[in-house]
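The other protein chains are all here in position, but one chain of the complex has been omitted.
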Amino acid sequence: MGLKRGHRANPFEWIVERAIFLIATSAILMVFLIFLFVAREALPVFLGQTNSSLVQEVLPVAKMDTLSPAELQKYLGLTPKQFRELDRDAIQALMEVKLEGASELTKDKDAAVNTTQWRYMLLPHQWSDYDHPVFIWQPVSQIHKYNIIPLAIGSLKLTLVALLFSVPIALGAAIYVSQLAGNRARELLKPAIELLAGIPSVVLGFFSLIVLASFFQNLLGYQVRLNSFVAGIALGLAVIPVVFSIAEDALSSVPRSYTQAALALGSSRWQTAWQIVLPAALPGVFAAVVLGFGRAIGETMVVLMASGNASIVSWNIFDSTRSVTATIAAELAETVFGGHHYRILFMLGTLLFAVTFLSNLAANRIIRGLKSKMEGKR
Amino acid sequence: MNSATRPIVKFRSRGFDLPSFVFSGLTGLATFLIIAILLIILGNVIYIGGSSLSWRFVTGGTQSDMFDVNKAGILPMIIGTTARVLLMTLFVMPIGVITALYLTEYAPATSRLTRIIRGAINNLASVPSIVFGLFGLGFFINFLGRNVDGLFNGADTIWGKPALIWASLTLAVMTLPVVVVATEESLRAIPQGLREASLALGATKLQTILQIVLPQALPGILTGAILAISRAAGEVAPILFTGAAYYMAELPHSLSDQFMDLGYHVFILSTQSPDIEKTRPILYATVLVLLLLTIALNIVAILVRARMRKTLRMLQ
Partner (left out) sequence: MNLKNIIQTTALGLLLAVPMPSALAGSITAKGSDTMVILAQKWAEVYMGKTPGTKIQVTGGGSGTGFAALQNRTTDLANASRKIKSAEIAECIKSFGKRPTEYKVALDGLSIYVSAENTIQELDLEQLEKIFTGKIKNWKAVGGPDAPITVYSRENSSGTYEFFKEHVLKGADFAASAQTMPGTAALLQAVAKDKNGIGYGGAAYGAGAKHLKVKATPESPAIEPTEETVVGAKYPIWRYLYIYVNPAIDKGETAAYINWLRSDEGQKLVKEIGYYPLPETLRNK
């Protein structure tokens, strides 16, 4: 697009052009920075440098005079600068606190375990209070249990419910609006459906918590009021506009020659839509579903408010469930900044970013392929 | 344009056709269902919220108790939300518009870099909002803010904590794709002939862009701004750790202050209120205000866009 550059460009124009170019690359920079800085906070977890083990060597306070300054600094976990600035009283207080911390410790046999290792985060483990190996997410506990499997299953389960609910509806509507509706109806329906995207997710969360949850419980009579079914439906409402508008785009981009040929051969409108247009636009429809998946797995407020947030491993959609996003939102503010709980939440964020990044990449590849194919045939 | 896919001649009237009926019926039903859900949500909020919305509520503060149905107001939240989206607009508009200008006016269409820029913008649009929150905390607060504090403020922490400016910047990154896409659309719609005429008359490329292209694209840029504002106004997850406050006795008076926020207040009222039945009226009224804000902005954007397309069709 644009015009060919270069006729008599003066130096000023050249500078402006360079500046425009640089600013235009800021989107790349941003994606890069997002990954970099979310991953940076999570890096120690990936590198295995975090340690949640509660057992540590403690020395009596009197020992502070016999240790060399370097040993003392290392024992108290101080930076050289802090060590220089602290006076004797402060050092002594730190020694005391360290002793107190040790005396608060449990005699639990798992106390020495570093629970931030991958095998504790991914595999079931039989903790001291349990009678069989379990996947368990209990980060605020005497033994910090950081198994992320319940959260991953929770996110996937919610996403699945949301897609099962929203994809058929959004696709049906996309087919209706792009193929069957009249021009005037189309011009009203399309923005109206896209208006659904204008409802903030916190409002969808509020609606599902206050209205939908009671409605469905009265209707279906299940025991747990807030569960993955309710949250999934509400999540579906956030997904519908995404799937609809991309699928509608894909369906509309099928060249008119396809439909005309089919109709000329005597097929009916629905046959044309179902057997000609839909298959031709199928990659686009698939991309719409993939993007819907990305939207669903990354949604936070709806899930936080409506899913009940119990971190259990269960595929029953009427059990309450805890997602990765809700976990980050609910727990981050209270963690010790820079501590292992904090870093593991950032690790979850990094994984989430990677998942949506990849699904987005796949969807765009598909859409691009479809576009060039359709344009070639027009 | 979609009219292309619809048959021009209608040459069949075979009487009742069951599959056709079922198919149109089902897809029509899906469409109807979506509209119905939308109307139910809006209706529910407007009906219940409308009865408890009052002038005092919208212009009142939270001096005594934000859960007190008879005294609480939401002016501080309205101001907080407005401040953060306006500030965000200030950051995102120049960058968004310039990026779109580059993509339509300067970028070689087939170059690898152009493709990567487009990919990045697409990608930015799909990053989960909570990840933006983490990014804001990790980059703006822990990196930028802390380092600025370290350089200028010694031991004091002024910028290295949640603040209005960090929430706005986080939202600006989040809404960048919205602005780029809307601006690009309107730039592309400007007939190539206009640019050629301008260049033929001796204007430089920059002059053409500033004096011919941009004024024509203004409605599209405006749509972008409105959509970005409406998207950002309702977002809660990105500001949870970057600036929103549960409660503040005063309005923010500097960019390094935290703020109260409409969306976050909806979350607080629906999950943390001491008596959810009693505070239900103010909850609904707050939701209504938030919805009015975002939906109204969306409708304005739709209208501006429809109008733009109409003039465009006339131009072509």
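In order of appearance the chains are A and B, and numbering begins at 1 in each one.
Keep this in mind: contacts are C-beta pairs under 8 Å (C-beta built on N, C-alpha and C of every residue); 3 or more make two chains touch, one makes a residue touch a chain.
No experiment lies behind these values; they were computed from the predicted model shown.
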{"item": "Contacts of the hidden chain among displayed chains", "value": "A, B"}
{"item": "Given A:Gly172, A:Gly232 or A:Gly308, the one touching the chain that is not displayed", "value": "A:Gly308"}
{"item": "Selected from B:Phe67, B:Phe135 or B:Tyr284 as touching the chain missing from the view", "value": "B:Phe67"}
{"item": "Touching the absent chain when the full complex is considered, from B:Ile37, B:Leu53 or B:Ile95", "value": "B:Ile95"}
{"item": "Among A:Gly48, A:Pro80 or A:Gly101, residue touching the chain not depicted", "value": "A:Gly101"}
{"item": "Given B:Leu26, B:Leu75 or B:Ala245, the one touching the chain that is not displayed", "value": "B:Ala245"}
{"item": "Contact set of subunit A toward the excluded chain (per top definition)", "value": "19, 22-23, 25-26, 29-30, 76-78, 82, 85-87, 89-90, 93-94, 97-98, 100-101, 104, 106, 127, 129, 134, 136, 138-142, 145, 150, 209, 214, 217, 223-226, 304-305, 308-313, 319-320, 322, 330-331, 333-337, 339"}
{"item": "Where the missing chain touches subunit B, by residue", "value": "63-67, 95, 144, 148, 152-153, 155-161, 165, 169, 245-250, 254-256, 258, 267-268, 270-279"}
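Everything below uses one rule, namely that only the chains that are shown with their structure count from here on.
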{"item": "Intercentroid distance (Cα basis), subunit B paired with subunit A, Å", "value": "19"}
{"item": "Complex contact set, residues of subunit B against subunit A", "value": "2-8, 11-12, 17, 19-20, 23-24, 26-31, 33-35, 37-38, 41, 44-45, 94-95, 98-99, 101-107, 109, 113, 116-117, 119-124, 126-135, 137-139, 142-143, 173, 176-177, 180, 188, 195-196, 199, 204-206, 208, 230, 233-237, 240-241, 263-264, 266-267, 270-271, 280, 283, 287, 290-291, 294-295, 297-299, 302, 306"}
{"item": "Sites on subunit A touched by subunit B in the complex", "value": "1-3, 5, 7-10, 12-13, 16-17, 20-21, 23-28, 30-31, 33-34, 37-38, 40-41, 168-173, 175-181, 183, 186-187, 189, 191-207, 209-211, 237, 240, 244, 251-252, 254-256, 258-260, 263, 266, 268-271, 273-274, 277, 291, 294-295, 297-301, 304-305, 325, 328-329, 332-333, 345-346, 349, 352-353, 356-357, 359-361, 364"}
